[in-house]
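Left out: one protein chain. Kept in place: all the others.
Take a look at subunit A:
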Amino acid sequence: MENVVQRLLKCSTSTFFQLHIVNCTGLGEEGVKAAVATSRLERGKLRRRTRAAVETGVGHREPGPRTRRCPQIAFCPAFCDPDSLPPRVGWIAAGALASIPTPAAHGSAPSIHKHGSSMASNSSSSGGSDRQRIAQQRLRIIAGHLQRPAGDDSALLAAECKDQGSKSDASSEEKTVPRRRQEIMKWNGWGYSDSRFLFNKKGQAEFTGKRYKLSGMIIPGLKEWFEGTFGANLQHKSPATPILNSSAVRPPTLNEAFVEELKSTGVPFSHDAEDRVFRAYGHCVHEIFALREGRIGRVPDLVVWPNCHNDVVKIVELACKHNVCLIPYGGGTSVSSALECPSEETRSIVSLDTSQMNRILWIDEKNLTAHVEAGIVGQDLERLLNESGYCTGHEPDSMEFSSLGGWVATRASGMKKNIYGNIEDLVVHIKMVTPRGVIEKSCQGPRMSTGPDVHHFILGSEGTLGVVTEVTMKIRPMPEYQKYGSVVFPNFEQGVACLREVAKQRCAPASIRLMDNEQFKFGHALKPQVSSIFTSFLDGLKKIYITKFKGFDPNRLCVATLLFEGNREKVLQHEKQVYDIAAKFGGLAAGEDNGQRGYMLTFVIAYLRDLGMDYYVMGESFETSVPWDRVLDICQNVKARIVHECKERGVQFTPLSTCRVTQTYDAGACVYFYFGFNYRGLSDPVHVYEQVEHAAREEILANGGSLSHHHGVGKLRKEWMSETVSNVGIGMLKSVKDYVDPNNIFGNRNLF
């Protein structure tokens, strides 16, 4: 083992980086895996060597689920400032590998040691090592979320455009997102094929697969919640069509001349029915519902997989030449009908899938930027950057599957925007291929006064103007320390008042979200089975304390979930500040578990929707942004409108209508709604759903909410665009479209 570390240390050429080794959750015998972050010059070579070293040192082991969830060796940038040393450093020192000399060469060893030993002693006592556990858990989650499906190869190596070389090396097994998505993903539901919720024979809910923290776990409370909330019954199943029937797909209308010329460029393409169906839908409820019933409408006629910017340039040129309609496709996580093929489109429709353009082309440590191909999905981007000790910090809930290009094209927002910013704050440079040619700025200046920012024509253009191919993004060193937290408030009003105050004092943590009572219960129902009696006893005590001793009404209380990030001391300080504010609004700290579960909910919600659909329950989420003084009113009115509309339309059981304040800004907040109902007995449930959603959106607009905070407009919300941005505004957008794409090559007809 020593051998491994020494060899690794020799590998490290950068003085900037220090190597630290993390004990695998105290399971020293499990062995160690390593990854290294180095300067960009040597990266390719180094990576190979590092991997070799690990393999030699640890030996070939089956990557079992346990190892998979272990935090692995992490390389943390250790800065000269001893205060900023990551806690993991101390923890390593105290762990099984403590005998290895800590390579912290800046004279801070004593403090580290002290630090470490105190932690070690903590960890031996049962409950004291919270921070360690949390750090560990966080690592596990990240590892869980960001686990690669197969292999450990990375596309980071090749900085040159692959189309210059042979394409055979781009075999699909090595990609998180293979060309044939159907190999790992559901065609009529969310996410990976191996991961889904189901009620087992005993009627208990469980989550299959091995990818997530929740995977393989029993969730005892879910059934009761599910039946109680929706009036659903496990006896009444509404199963989906299991297999995609290719014969139901209309044969492609091909533009022969285009296909011929495309062949000569060598860019891979397909008109296989499955490939085409996969790119015809996003994740709106009506789209998934139709697929589950095996109903397939207009789908693209051809799918192309460009490998780099130049491929895209060629494809767009050919499309213009042969008047073919192009629809860019990134991660396919749209919830705005943006991917739907316009029914009035008579030309051949080509889906331009950017998933193979997934490399980080360079990392600039001096300026803290990374230049990345736009097809990369969030989890790959974070994973690859993490390997170099960096992150973008952009974590939309869909980050497992959504792509950088998609974020740019829809003005995405990540849950940690309070620290890192939204996509428009993160982007430094964008390259987009349009029918008129390539648009990009001439430099990487951090801000410019050069007329209206042309980036803002691209941000939010939703694929109507061209394809984003490469983006330079800000990156940050990975946070040293992360901590979840939660606060219980006696009611939603108090909670909102607290969030407002936090925003006013500009001390919002990386993420702060306020869930209403219904959503709190929802989160609670997702609690996995606890193995220890002690934990459940503690939970019981907590509940008694809050409801009986503090007098919170269990049907009114609500919970804010928090995520702090950064330097450990500052995190703790920050945490205190936020909890102090919360206390002024009657908030009680309610532990990290509640907080973490809140965030888990957002990652698994889409999987849960599929479970609902198996039992006549249909659901969707939608969002808005609204000034602070309107937050309470909009939450109350939109929720009430949903209930009201469902009743009017013959929905028998009161729907689930819940919201959370999910982002805070200086001047307002982003509110996220979940809506779900039991559709058993309705002749046209999708129509009912659409009417209710429509009404809910009208209500949002009438209450001063925006048309969308980050989901985008697509075709679903088009009808409100002109009242949203005024007729002149629409005119401006249209004139840009008319100039950039006069023949409507990018003809997905989103936005207007």
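Methods note: contacts are C-beta pairs under 8 Å (C-beta built on N, C-alpha and C of every residue); 3 or more make two chains touch, one makes a residue touch a chain; residues count from 1.
What we mean here is this: contacts and distances are computed from a predicted model.
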Worksheet entry | Name under which UniProt lists the unshown chain, selected from "V-type proton ATPase subunit", "Cytokine receptor-like factor 1 isoform X2", "Glyceronephosphate O-acyltransferase" or "DELLA protein" | "Glyceronephosphate O-acyltransferase"
Fill in: Of A:Leu222, A:Ile634 or A:Leu716, the one touching the omitted chain in the full complex
A:Ile634
Response to the item:
Where subunit A meets the left-out chain, the residues are 629-630, 633-634, 636-637, 640-641, 644, 701-704, 723
